[in-house]
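Omission of a single protein chain aside, the complex is shown with its protein chains in their original locations.
And now, chain A:
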Amino acid sequence: MGNVPTKETRSRSNSLISEFTTTNTSSSSTKQRRRNTTSSSTTQSNGHQRTNSTDLRKLKRQEEKDRVQQQHYMQLIVKYDENVDGGFLAPYGTYKSNLDYDCDIVRKLIINRELAPFFTPLQDYNTSWTDEEIIILCSQLTLHAPEAGFNEIEEEEDDVDNHKIHKSSNYYKRQEEKAKLKSLVARVKELQMEEEAKFHKMKQIQDKQCFSNDLYLKLYKNPLECPICFLYYPKHLNISNCCFQPICTECFTQVKRLDPHPPHETSNDPQPQQLISQPANCPYCAMTDFGVTYNPPLDIHTGINGIAPMDYKLLSTIAQPSPASTPPPIIYTDYIRPDWNKKLENSRNKLARKAATASAIHASNLIIDNRSSGNAGDYIEQRMIEEAMRLSLIDEEERKRKNSNTK
């Protein structure tokens, strides 16, 4: 009983010394520090260190994520001097969402002539148009759709978060991410406008990377209507591997797996491992695992790894070797979105955590119900501890996997 007040006075005297004896601070402050470390704060400071290192790791992961996202959006800019056989490496902007395909892979496929380039579509076509009319129309085409493109997060969009009374830490994180994405999208639009202006100037001085009138005619005289977007494209489009129907590259990059879902016949309460993800079906004949092939035109070889598009002439390219010795590779939808496996795993983990939380809540309800019978309570408490451990193990595994993925 007598110990407690002594301690208190000692500590107070210490602090008094440290406050007043400025000349002799070293001894008193070390004393104080020692006192602090011996107190109950030991565990606390340890815990603090750990959160600091996880914070750092989280920050790094976030930075990496931001970098990847930025790079992705930058690659959606259509550049006039990045062209292959009369098309480009980035989409025109017919679709505003679902642009999450792997840009590196798609650009490479287009450059290798294994996937049709992103052609600028004609909105309309009339067979009565003369060559002159077609050339005038083509020379007025823009690189990207003139109205606001990309996955725009519009002001009026109804944000579920805004209806929540309780705002979690995730809420602020999400808001921050949305703001970041919004400014990135705005920046990308700006850059596209600049590219558009540059393209306009370059056309006037007949830059080598702009298209000759002959190329325009070759591409857009008697074009083909894509059966999905109903826009008109040059005849050499991708062809479905199963039923030989044309599909433009912009529509092809939209076709993807459905989000992971329980199989149709299961009840409302699916187990995590039951979630399935199946390859996309052919939009035309519903054949599983949709893929396309692309036969590059033999009489157009312009842009990257070809001749300058301005030098293209209709008559000069009659004599052509036939290099079609190997059949073109089949490009499956999974090939341009290789992350489907990760998505499935994430959904399964998410469902597992949800189920675990639900059973923990269920168990805690049981405790309340069975408070009188002690043994049952003990058992349930044990179960809850086990559940909590299982949850943190899942978290840890996920964290490890994410770490190894970002490396």
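In this section, a residue touches a chain if its C-beta (ideal position, glycine included) is under 8 Å from a C-beta of that chain, and two chains touch if they have at least 3 such contacts; residues count from 1.
What we mean here is this: contacts and distances are computed from a predicted model.
Visitor: Identify the UniProt protein name of the omitted chain, choosing among "Protein SDA1", "Metaxin-2", "E2 ubiquitin-conjugating enzyme" or "Ribonuclease P/MRP protein subunit POP5".
Guide: From the choices "Protein SDA1", "Metaxin-2", "E2 ubiquitin-conjugating enzyme" or "Ribonuclease P/MRP protein subunit POP5", the unshown chain carries the UniProt name "E2 ubiquitin-conjugating enzyme".
Visitor: Considering the complete complex, identify which of A:Ala286, A:Ile361 or A:Leu393 is in touch with the unshown chain.
Guide: A:Ala286
Visitor: In the complete assembly, which of A:Leu231, A:Met310 or A:Ile331 touches the absent chain?
Guide: A:Leu231
Visitor: Considering the complete complex, identify which of A:Gln71, A:Asn98 or A:Gln271 is in touch with the unshown chain.
Guide: A:Asn98
Visitor: Even though one chain is hidden, which residues of chain A still touch it in the full complex?
Guide: 94-98, 123, 147-148, 152, 227-231, 245, 251, 254-255, 258, 261, 264, 281, 283-284, 286
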